[in-house]
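Please read through the structure below; I'll follow up with questions.
As you look at this complex, bear in mind that one protein chain is not there, while each of the others sits in place.
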Amino acid sequence: MGRYIIKRLLQGIPLLFFISIILFVLMMNMGDPVATMGGRRVTRASDYERLRRQLGLDKPIYTQYLYWLIGNDWTKTDVDGDGVAETPGTRRGVLRGDFGVSLVSRKPVLQVIGERLPNTLILMLASEFVIIVGSLLVGVYSALRQYSALDHIITALSFIGYSMPIFFIALLSMYIFGVLFKRWGLPYLPTVGMFDPQAGKTTAQVLWHMVLPVLSISIISFAAYSRYIRSTMLEVLGQDYIRTARAKGLPRREVVYVHALKNASLPIVTVVGLDLPLLLGGAVVTERIFAWPGMGRLFLDHVSRSDLPVVMGILMMIATAVVVFQILTDIVYAWLDPRIRYEK
Amino acid sequence: MKPADPLVVVKNLKKYFPVTSGLVFQRKTGEVRAVDDISFTVERGETLGLVGESGCGKTTAGRTLLGLYPPTAGHVTIDGMDVYAARRRRDLLAIRRKAQIIFQDPYASLNPRWTVDAIVSEPMRVHSILPDPKARSERVKELLSLVGLSGQLVNRFPHEFSGGQRQRIGIARALASDPLFIVCDEPISALDVSIQAQVVNLLEDLQDRFGLTYLFIAHNLSMVRHICNRVAVMYLGVMVELGERDELYDHPLHPYTQALLSAVPIPNPKQDRARQRMILSGDVPSPLNPPSGCRFHPRCPLAVERCRQEIPAWREVATGHWVACHKVAE
Amino acid sequence: MNAKRFVLTFVTAMVIFGFILTACGPKPVPEGPTVEETQAAPVQPGDGGRKVATLIYTQEFDNLAPLYTDMWFAWTTWQMFLHWAWEFDEKNEPFPRLVTEIPSQENGGLSADGRTLTMKLRDDIKWSDGTPVTADDFVFTWEMAVSPNNTVTSTYPYDKIESVTAPDPQTVVVTFAEPFAPWLATLWHGILPAHILRPVYEAEGTIDNAEWIKTPKVGCGPYLLDTWESGSYARFVRNENYWGSRPILDEIFIRFVPDDASQVAALQAGDADLGTFIAYSDIPTLQQAGLNIVTEPSGYNEWMFFLVNDQVGHPALTDVNVRKAIALSIDREAINRDLLLGLTKPPASFWDAMPFYNDPPLQNYPYDPEEAKRLLDAAGWVDSDGDGVRDKDGIPLELDYGTTIREIRQDVQAVVQQQLAQVGIKVNLYSVEADVYFASYGEEGPAATGQYDIQQWSDGPLFPDADLYYWLCSEIPSDEYPAGSNWFYLCDEELDSLIQLQATQVNIKERQQTISKINQLFYDKVYILGLWQDPDIYAVNPRLKNVKFSGVTMFFNIGEWDLAQ
Partner (left out) sequence: MLVLLFIYAFGGALIFPESYANYTDTSLRLSPPSARHPFGTDTIGRDVLARTIYGGQISLIIGLLAVSIESLVGILVGALAGYYGGFLDSLLMRITEAMLNIPEIFLLIVMAKFFGGRIPEIHLLGRVFSGSVIVIVVIIGLTSWMYLARIVRAEFLSLKENEFVLAARATGTSNFEIIFRHILPNSIAPIIVSATLGVANAILAEAYISFLGLGVQPPTATWGNMLDGANNYLESAPWLWFFPGLLILLTVLSINFLGDGLRDALDPHSRAV
């Protein structure tokens, strides 16, 4: 098992290299970060050339990638434009933990991302929690009451949820719970931000503001999950050992929750792990609509100014998270299912 | 070229399948020695039987010698043309046209999405025999009637046929390019016993009519005896014995051949009872890690120390009778 | 399948819901604000009588350090914690802040040749950590701006300076290489604290990574940066060490709300006291909710720029009558009335916000499509093949019209397309993101490489100065000079010499006459066509008292702001 984990981790490294190269090439041709530096005015010609030189944007793409990857403190660059490389570089490169400095805010990328990461994580974890708990309850319920009216309704609703674009859910829920509730004089949910600044960033505030975004993110995955759980539960419940357990006289509750659920949860683990990209993708739109100060919004803001270090940092972080999650999924899967033994 | 030249010459043919495990790019960590240095010839017009237990490499040998698998080492010439040296598509096509194959599984060997017409005419299309589609259709019907099927069936799909019929379609396809040489890769083992004889008879009949040469791969020794002129025995990727049919059946030299033959039921019960059964112990070892020396030694009742150490040479002990065993007298 | 039937029911319900929603939707809208108004009233920040004003920024400032950003939202914020040498009031008139008086030829601060500027600093000014603000800070700021090791966003106008010296701690002498007219509007947009940053510069060779550049907590203004939570808010507290009169508010809270609708909601609800960058379409709602709308000219107007260059642009546009016809066939009044809710009007002059230079005031071309058709006919552009698009010598009058993806711009594009089609001019619309649109010539930016025959964005002179350097022939980008900033590809020799002349005219009266000539030239030749005035618009809650805005130093009197309890 240990060797398997190490092997999988080693496998992830070249993959991340691949990803970084693909992204870097795409991003180099994305837009001009210097173009928007002049505020409302177009950046001046002399400033333009100077900034490109100082920020190293005049270098060929492979050099920029190299600097991004391993830094440039081993070489000298020409920053005053006289054609002589005289200033030693200061970047240490991603491999040494330096993701560079944001071209927009001049803060280190890790700091920029670090400020937003917790906010996204809060949203993600809460959504994951809602999704898993909710879909388990609903999935198990509809599996046990297969073909009941409620089961049909759940099935249909999950289809609809599955097909809903996240922004439509978000707008609709904002309209209903924010606008209409307010109009009707009901207690209404806040539609933007992470907390009411007057009240401060208290737990209650954050929880209250989280309701709608979490709802929006959850609905899509929730629909798919509960369907999935329903079908695996049905499959497991139909198997011989469950019938045996019941025939032995074990209480129904125990059969369902201990035996069946344990076995049915196996595939769910995979789905949860593999759905991470989907969730993160949903976060971009959700954070934008609900003005949630997370990574998704950071991404949009900085993409629109072609802030390569930050965008690259976010994407690499996400890619890493996805890779790690896949590995974790495999490991948990192996751990949960004694039948699966990976060769050395 | 003298007609006495063998049609197919196989020299030191090896086929190892790599066993890979890879992180990014796969790396070879071992190899399955499916075919490990075999040499033989097939004379024009004869049928050479190739027998052995499942997994001994007979099918691989048959496919490799046609170039369907790239060989690890060795040379094969068919009608004087080097199979593996053919780089240009034209040369390869020339070889493909002369050598064909009939497969074991009549269900898997026909493209389920194609009609019989398309299947049987494919070789003609590829080799540009009868470029006119109409003439080709006629030829397809002709070939079908040759193998005993009605020409009306050309527009049906393979799943509408029985196993035997499908095998006939496979034979018709093999014949479509007017080959000299056909590898029959266990063509009957997947068929009902009642059908087997029909197909074998069909093959014999066709051989007579078109002067075909067969490499007949089988594990059914009695059927081999029926159809073959010569028989070769393979064990775990190597050839252990080769000889004229009657010579081999009557005087098997290699202990493995003896064991195989002793397992064949003989129609005459008296003879059968009189015979001494030779039961092999143990399983066939993994070709991934074949035994040292003589590959048969772990199961051989006659094995001595030398068999563990030294690979026995492939020798001709009598005219046309080859064997690889230390225990066979010089 | 039962589930499918349910889906059908659900869908029907949705459609019905939609109609109900749209049927009763519009009615409550006008009522909405009144409901909220009553709700909003009791919401007051009451924690111990502390006066906390909440401001909404629709974008987050990217950085707060002078030299390191040119973002509008940073400019507004500087007045809280950093002063300029002189600032500008609500009439955009300069007044001295860190200096005792604004240098002029009369008071001897400006030499007759316009090359030497002598500034006298106040002697009571100090940083919030107690260190006095001295001439050394000015010298240091100049040094940092022109140091090749600092990645400042712009070295302008410091690169025009030959030297900055400090004969004594209260005197700064600036010497320009050549006479430099726009100094008043461009110099000393915030100064750097030398006592904090010089050690960093000496140690690291650059101040790029200095802590103060990332979070400038030491300042010399009435408030100080306390916390800045990225994506959410920034908090400023009173500078207890402030050298001027004691700031009235205890705290200023800036919320970053990227979404217009949310800003409007917060303002309506009274959750915020000040909103920025108000969209025209939201003004009636806000006014109904009792908020004061303040517009402050900042020199910017939304323009259509014609690519008058037969090499790069459409040949038709080199004909002044075609350009005039375009001006006559766009109902700019209607655009202003309907899309901008009649709150603004089309500008006639590049210096609309500066009456001093727009003299005599210009009158807009009227909406007169018939006259436009006549002009086009006379210019030889007629619809000879009957496809509804005029043509001449086989070239159809088909123009590419590009702008950025802001909603109002795209909307205006669509209206213009339709109106021009009515006079037989076909327009293809393009809109791309700002960083792509404004990408340089070398990066193949569409504007820089002249891909659009008509371009649209908001632009203005170096407000409150009249300068417009980038209209020079020498600024036309090319493979040899990819950084050129004349993206209009316009080379009019008369215009060129006038622009060069005004930049060196230190005498205000002479300069005014030159600019007026330029103004008339722009107008007569229809090189640019104003779409709407683009002043800064603020929404102010009436309980926020004594608020004034400037088009240059926006929150110049923030120390005097007060909150009615």
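The letters A, B and C name the chains in turn, as written, and every chain counts its residues from 1.
The definition used in the following text is that contacts are C-beta pairs under 8 Å (C-beta built on N, C-alpha and C of every residue); 3 or more make two chains touch, one makes a residue touch a chain.
The model shown is predicted, which means the values in this text are computed figures rather than measured ones.
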| item | value |
| --- | --- |
| Neighbouring displayed chains - absent chain, whole complex | A, B, C |
| Among C:259, C:359 or C:560, the residue in touch with the chain that has been omitted | C:259 |
| Residue among A:74, A:129, A:168 or A:335 touching the omitted chain | A:168 |
| Omitted-chain contact residue, chosen from B:58, B:173 or B:245 | B:173 |
| Among B:7, B:50, B:110 or B:228, the residue in touch with the chain that has been omitted | B:110 |
| Touch with the omitted chain, as defined above, among A:87, A:231 or A:265 | A:231 |
| Contact residue for the chain not shown (choose from A:19, A:66 or A:144) | A:19 |
| In chain B, positions touching the absent partner | 22, 24-26, 63, 66, 68, 89, 92-93, 96-97, 99-101, 103-105, 108-114, 122-123, 126-127, 170, 173, 177 |
| Chain not shown, touching residues in chain A | 14-15, 18-19, 22-23, 26-27, 29-31, 158-160, 162-168, 171-172, 174-175, 178-179, 191, 224, 227-228, 231, 277-278, 280-282, 284-285, 288-289, 299-300, 303, 306, 311, 314-315, 318-319, 322-323, 326 |
| On chain C, residues whose C-beta touches the chain left out of the figure | 4, 7-8, 11, 14-15, 18-19, 21-23, 25-26, 29, 32, 259-261, 265, 279, 281, 285, 334-335, 337-339, 402, 405, 407, 410-411, 413-415, 417-418, 428-433, 436-437, 446 |
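The rule we apply is simple: only the chains that are shown with their structure count from here on.
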| item | value |
| --- | --- |
| Chain centroid nearest the full-protein CA centroid | A |
| Farthest chain (mean CA position) relative to chain A | B |
| For chain A paired with chain B, centre-to-centre distance based on mean C-alpha positions, whole Å | 56 |
| Sites on chain A touched by chain C in the complex | 30-51, 54-55, 79-81, 87, 90, 101, 104-107, 111-112, 115-116, 119, 152-153, 155-157, 159-160, 182-183, 191-198, 201, 288-289, 291, 293-294, 297-298, 301, 304-306 |
| Sites on chain C touched by chain A in the complex | 2-4, 6-7, 10, 28, 32, 35-36, 45, 52, 54, 60, 62-63, 65, 68-72, 75, 148-149, 151, 153-156, 159, 205, 208-209, 213-214, 229-233, 253, 255-259, 262, 265, 271, 300, 433-436, 438-440, 443, 445, 458-459, 470, 475, 481, 483-485, 487 |
